[in-house]
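One structure is given here, and the rest of the page talks about it.
Heads up, one of the protein chains got dropped from this complex, but the rest are sitting where they should.
Think of it as A, B and C in the order they're written, each chain with its own count starting at 1.
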């Protein structure tokens, strides 16, 4: 998964991009980068690691100029390699161009092979690079034409921000899988994956960049284009609300914290059970747990404490002592939970191995009963639009029955939120949200994944 | 403040010490170190920074041997200097000795001056070093005698763990200011500042090291000594329960989470107010806020979201944009709090500057009323026993009236927990706890601080 | 300037490449890199700095496989940028390919512009990259055809070594500007810029790679091709013998030490003078100084001592003390030179600033007379074939008369080696060597430098 940010025409552009990335760090902890422009040249700094470790006073000072774009990433396509860290920067006939991409193209491999056979050379293994090659093909056209041509060829999910020597361009695919918002900082336009980035730099939220919209920021001001055919329905990613976005962000027009709390309330209605307390898997499970508590009247307690000092290179003990797994991150408040019946709430279950360890830790701390409640439906399909879910055979819900999962996890009872209640907040859900990871209903055909496209769960757009 | 750990006679001693320090990281984020012994020689690694950044596979492999002690520190005495990072290691006539210290001696300056006039040379500026000099004075005596002699001369707070080539020694001052617990890992004794360190390495909690107790771990087993006169009363630090210890630890025989929740309940009884929600300053304010919510019936909400990716060298924007302060760490969930009346709960107020920024951020997010509730009494005195409270003139409660503080913070109403309710959990509080930071009643005279000792708020032991 | 190395089919390929680069360090101290292949994949490590600082046990262990190529560079074209460090590695339709280049192409800008207009994207600013783009154009042809096509399009100087997953290719331009030798290490072929690299890894010198030759190393063995038209004459770089190559190398069939000594002897014959001793500017001036001493009978002395501990970041004193310049590197042996008449010998004079400081330092040390002798003719033209001479206006010999230069340098007498005696060792010199830096007679037209090509000193091939 990734987060992107861009700021145009502000004297502190690269520092604001840095702050924006910092607020978006939850969207990608593997690597980060910023490219700035001073009107004549592009400057770049990209590195593996966390935003706060990568950027120093010194290297921010070198990112001069009044425009900057940034990127945080957790690799979705492309190996963990310095060459793949974004913003990708290219030199072509028109000068320099840099790009930050959140999402995943579904025909990138197909296009890349075609290009390579025509003599093109790729510098990264990311899907993003084909967009630049497509842009390079229309030597004699203007930037707008080249971008529209390139985006017209690619399929899949993209929220993008480009930077040239003199312009910034933001674009979002017609289905709108990934969020992208437009803000304003005293007249300087800002784009970012989530509103929490606007909050930190104290920019005003203006509106979402619309699905299918291309925004060009230049000295002429901001121009909006909608050059693509509208699909019959949108495909906003429901997983952004379930897990990915920060609870203090407004995503797809809804407050994430409130949506999650609603998931918890719906879950309590669907799956009531008697217990002494509701405990969240922190931090992402907290809002749903509070919703569950509110609906059920069973008190919410911080029965699991999270250690916030986890480093990049945690060293496990060797042969003579047990491995620690989840205990490095979480510890049970023994004095609180001992002898109690608890409802444990988490946002989703992928492989099932982490919640298994948490349940085991709670039982070791003397918990009498663990009733595990998941505030989303069973995750049964991989995502091809930007979320890093593993392949199907590693998804526990694609491999086991509910009872088998319960046994694997070791809890006393287990319940997921139903697909219906996942969309408790709207009537006509299949028109607006992509829930393929739960339902297997992929809104578009997947050119680079013919095996999935041919499965019967695929749903024609 | 500091955290200490020691493990004796275990093949993975230094790795367990590392894990122990990791669990105690909240007690000191400035520097850390481990010293191990292989029975013949001491090995050390000490560095500025976080535990997870300091220790690597490589340097842990060099800390060989079956005993190890560790230390995390936030400087209380002694400048931030590599020489002052603990465990301090010394060579003297009896071989090597290393020491980790939590607490603060109140006659260290006095003793140091005496030593220097007799020709001694100090290698650090910490108070801890005088203990080693005192031990070096009895060349011909055994280790036990030398330690008892040394500890008999020092005054103030100490939880200590020493390591020699063949022995480990734990000691706690007769007043018991700082916690120290004894655990057992499959027969290997472990000592640590808090039980959360035992939890992580899966050691069994045995008991507290008692105030005034000296424990010697050697090949003969564990020997306990109580060589010092018992003071009339103990002086357990109440601030460990208010703020310092981790909520999942048992400290001075009580669960910290439960105590804090009780503070919140008492606070709600003393200072009720009508509002739409209770919001905590995360993470330390959460248990008290939950207590307040439970007692008052006003729902608890995570209205402030904490960013957990804060790096060591955060770079502020320069001239052209506002400085960010608390926004780097916290953001309000605007969609939740806008237009609402909230009760904001925090554990303590020191300078008042942070809560002022939080209140301002909430108001900017559209909060209608902020009722600020503090789950401890006004912090009015510095601590000389190991907590890093600043000098009196920086303590807002020592300088301003309640109404002046409210105006400075900018909240609509303000209330602290009363001193009486701070000890809601016991009858005979003045016998057992040190609350000098709130009351100014220091349990002992302060030889290195005659100005405080002579103040009329001082209370003879 | 640059140095290159390649080894094919040896279990220690990357370590041998490392050693080879180490021996070639004098050819480029700015950056270095190695790419290896294990038959299926290419592995790379490239960095700014010295070979011995860049490579560690750890990163060499990651350069697995039985073939490896390497490169040391001092930037001739392309800014100092991580992207430009060689070996450049590319992915194209045929898999991966890496390349190390010594020399400089004279029509790279011209070709690059053409490519960019056709939609190609460049990843570096080096001249070398056009070769790969030319290779990528013939998607359906075999490696040999693609290389011959590509090299047929470029003009200028190149000694090249390519590495693909399964093959290594060495090539040298038809004029033979830069050296390239073929060696044999127990059956494994080795190529390197100079024989000193073969000496270090104890490989046997086989022969020079011939001008215009392409060698393909594969599992079929070594194949040699000479696909290009032979030019009327060769253009071996005389500056390799004057200054650039190591004295223990055999270059263009001649021992460098002996050639340099011969320059010194010829210089002594041409420009005799009475003096007390001959002193070299160490280390490069030593062989010529010994030749001068031998011919003249005036004793050679190490009157200047070189400091070998020069670091990468030498810190100059600030305002209050004089800047040090050449004293950091050299010091006069005062006790030896005081009151003496010395003949100072250096290999060449470029800007004249360094020798001016040396003469000044000798005078400060009490030297009575400094007779400066240069063992090559006046450097009057820039090089477009790989040597980093600055542009003409910075070359003192292009701007001043002999007497003006003597005054600028501050020596008592000054003499250069004549162009005739530069080729003392052969009869028909203009057939075999490029001495354009001295004569301005460029052997080919310079497409990227029309201003020079049109100057009347240009000599048609």
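Methods note: contacts are C-beta pairs under 8 Å (C-beta built on N, C-alpha and C of every residue); 3 or more make two chains touch, one makes a residue touch a chain.
Note that the structure is predicted; figures quoted are calculated from it, not measured.
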Practice task
Specify the shown partners of the omitted chain in the complete complex.
Solution key: B, C
Handout entry: Residue touching the undisplayed chain, where the options are C:302, C:350 or C:398
Key = C:302
Completion exercise
From C:162, C:257, C:292 or C:381, the answer for touching the chain not displayed is C:257
Problem - Option from B:1, B:85 or B:132 whose C-beta touches the chain left out - result: B:132
Exercise for the section: Check the options C:30, C:294, C:369 or C:388 and report the residue that touches the missing chain. Expected result: C:294
Handout entry: Hidden partner interface residues of subunit B, rising order
Key = 90-93, 113, 116-123, 125, 132-133, 136-139
Fill in the blank from the handout: Listed in rising order, the subunit C residues that touch the chain left out are 10-12, 15-16, 18-19, 22-23, 25-26, 29, 50-53, 55-57, 60, 196, 199-202, 246-248, 250, 255, 257-258, 283, 286-287, 290, 294, 299-302, 305-315, 317-318, 320-322, 324, 327-328, 331-336
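In the analysis below, only the chains that are shown with their structure count from here on.
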Handout entry: Same-site or different-site touching of subunit A by its copy subunit B, using the half cut
Key = same
Exercise for the section: Would you mind checking which chain's C-alpha centre is most distant from the centre of subunit A? Expected result: C
Completion exercise
By Cα-centroid distance to the whole-protein Cα centroid, the innermost chain is A
Handout entry: Separation of mean Cα positions, subunit C and subunit A [Å, integer]
Key = 50
Exercise for the section: Using mean C-alpha positions as chain centres, tell me how far subunit A is from subunit B in Å, no decimals. Expected result: 37
Exercise for the section: Would you please write down the residue numbers of subunit C that are in contact with two or more other chains? Expected result: none
